[in-house]
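Of the protein chains in this complex, one is absent; all others appear in place.
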Amino acid sequence: MNLDFKRVERNAAVRKRVFTGLDYCFLVLWAILVLFPFYWMVLSSLKSYSAYNSEYIPQFFTLNPTLSNYVDAFTAVPLARYFLNTIIYTVVTTGLMMVVIIPAAFAFARLEFKGKQLAFTIFLSLMMIPNELVIITNFVTITNLHLRNTFTGLILPSVTSVFYIYLLKENFEQIPDELYKAARVDGTTDFEYLTRVMIPISKPTLVTIVILKVIECWNSYVWPRLITDNPNYFLVSNGIQEIRENGFGRENIPAMMAAVVVISVPLIILFLVFHKKIMAGVSRGGLKG
Amino acid sequence: MKMKKNDLKGWLYLLPAILFLGVFMVYPLIDVLVYSFEEGYNSASQTYHGIGLYNYAYVLHDPYFLQAVRNTFLLVIITVPVSTGIALLISLGLNAIKPLRDLFQTIYFLPYVTNTLAVGLVFMILFKKTAYTDGLVNLMIQWFGGQSVDFIDGPYWAKMFVLCFYTVWVVMPFKILILTSALASVNPDYYSVARLDATPNWRIFTKITLPMISPMIFYLVITGFIGAFKAYSDAVALFGTDLNAAGMNTIVGYVYDMLYGNSGGYPSFASAAALILFVIVLTITCVNLLISKKHVYR
Partner (left out) sequence: MKIVLKNLTKVFPSRNKKEGGEVIAVNNFDFEIPDGKLIGLLGPSGCGKSTTLNLICGLEPPTSGQILFGDDDVTHLPPENRGVGLVFQNYALYPHLTVEENIMFPLQNLRGKDKLSKEEMRERMLKAARLVQIESLLERKPSEMSGGQQQRVAIARALVKMPRVLLLDEPLSNLDARLRLQTREEIRRIQQETGITTVFVTHDQDEAMSISDMIVVMKDGIIQQIGAPQEVYDDPANLFVAQFLGTPPINTFDGSVKDGLLYVGDKAILETPGVKDQPVSVAIRPEGFIPKAGGRFVSHLERVEVMGRDTSVVSTHPNSRNTFIRSIISANSKLVKDGSNVTFDLYPNKVFIFDAETGARIRFDLKDGE
């Protein structure tokens, strides 16, 4: 054994320390890149209109923060309306979706009936259909039904999700058969079994689905944009686009940023509270939008 | 009799889902095909005067569509490899540390939950050059002695750069999350054995880590291609709703513009364009799957 022990040991230790240092630098750099837009958004929203526009060289901090932009955001443009619309849209869509997908997932996971396999295969194949393909006809359908600029028209096309039915079915199937058999022996009906056994047991998955759907609703842009041209029915996404293009008269960037902060905050709070659940749900589900 | 009752019950539970999916997914799927072959469809009178491939021919000769295809392909070719590569680097970096790992992971995931349109505005401000200011990014370019450029209303390459940059920023959280959990699920014993066998780091990476997480990498590449081909709201956030004027339209943007807005009212053209997109995405996904069969372990 002709190793110089001391040297080997020292080299290994030095290499490890250098590597770890570089690693942290890299990670911090990316964290800054991620967080900086958020910082800039809040910072700009706190600068007064005149202060912002007089900064030829943008300043990284402000000594005279003002909340006046937030006042503008709620008074000069109907931000509160957009906000309220989005809440209504999100709550109703998510609620309806749960009502639709839970029985469907239950039927696939637990009930035996003729044509189940075929139905499930068709459901699965629908998962591959891109939204862009069906949105055209939906647009025409909703227009022909005179449902443009109504909540009904906004909500109806997004109350089913094949993907969430699939996710929930997988979860339901993990509940052991014995529970179902025991319940049947006790004379529990299928519906009671669903509401009193399966739903409570699957609560974590249901919560995850709700959160993911809420995020999806809050950020949806394409459909609201197509189906509404009356600002009374705008959601936050097309609302912010409207503000950008027609709001605040001159390009009032600080006020715009205040609006951006306001519509970003609810989801960021949701995220901070549920980040473990959201991240687990997304990595399990693995889909965006 | 008993069987029949059970069958009925099953379908009853499925009924709401079937109704909604039928009206808003299956019927539209057929209808979009029909639209795409109806020539001269008039959405006001709901009449058409022929069946044929004219809609496809029109779309394929429309300079706006060709521009959109060019933009979309550029975006796909740049952002998918770049974002997957950086995400892999970051995940490896995360995997190598213990303290603060959860904090970094949470921060990195933040863009996933934010409104694409809203944060896109912030990016626009950071990159835009106005009468009052050159914007923060240009300021930094000047620090390093470069020439300032208007990234939002300026030359094509600059606009494409911002679009790619923002797209990468937006898709990163998902990729980092997936790759970090893929890396974490590799049994640590493999690394212990490899270390005891004095395996050099690069060899551990190429011979053990990469093969083990290759299914997830290919999954990300496939979903990344699909997602990038459908890019739209990122572009709207940066360049506004009139993407054709900015020369930054995407295929999906072209579809929506044909449907609605100032240039809208042509569901037939929109359908043809959407179907062309669908065929492109399908082809590329199949090619990806074929390649992955050859190279992915298991």
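To keep things simple, chains are lettered A and B as they appear, and every chain counts its residues starting from 1.
We adopt the following convention: contacts are C-beta pairs under 8 Å (C-beta built on N, C-alpha and C of every residue); 3 or more make two chains touch, one makes a residue touch a chain.
Just so it is clear, the model here is predicted, and its values are computed rather than measured.
Asks: If the hidden chain were put back, which of A:8, A:99 or A:179 would touch it?
Replies: A:8
Asks: Pick out the residues on chain A that sit against the missing chain.
Replies: Residue positions of chain A that touch the missing chain: 1, 3, 5, 8-9, 12.
Asks: For chain B, which positions touch the chain that isn't shown here?
Replies: Residues of chain B in touch with the missing chain: 187, 189-190, 192-200, 203, 207-208, 211-212, 297-298.
The rule is simple: only the chains that are shown with their structure count from here on.
Asks: State, to the nearest whole Å, the distance from the C-alpha centre of chain A to the C-alpha centre of chain B.
Replies: Their C-alpha centroids are separated by 16 Å.
Asks: Where on chain B does chain A make contact in their complex?
Replies: For chain B paired with chain A, touching residues are 3, 6-11, 13-14, 16-18, 20-21, 23-29, 31-32, 35, 43, 89-90, 93-94, 96-97, 104-119, 121-123, 125-126, 130, 132-136, 139, 169, 171-172, 174, 177-178, 181, 219, 223, 226-227, 230, 232-233, 236-237, 240-241, 252, 255-256, 259-260, 267, 270-271, 274-275, 277-278, 281.
Asks: In the complex formed with chain B, which residues of chain A make contact?
Replies: Chain A reaches chain B through residues 19-20, 23-24, 26-27, 30-31, 33-35, 37-38, 40-41, 44, 53-58, 99-101, 103-104, 106-108, 111-116, 119, 123, 126, 129-130, 132-141, 156-157, 159-160, 162, 165, 190, 215, 218-219, 221-222, 225-226, 236-238, 240-241, 244-245, 251, 253, 256-257, 260, 263-264, 267-268, 270-271, 275, 278-279, 282-283, 286-288.
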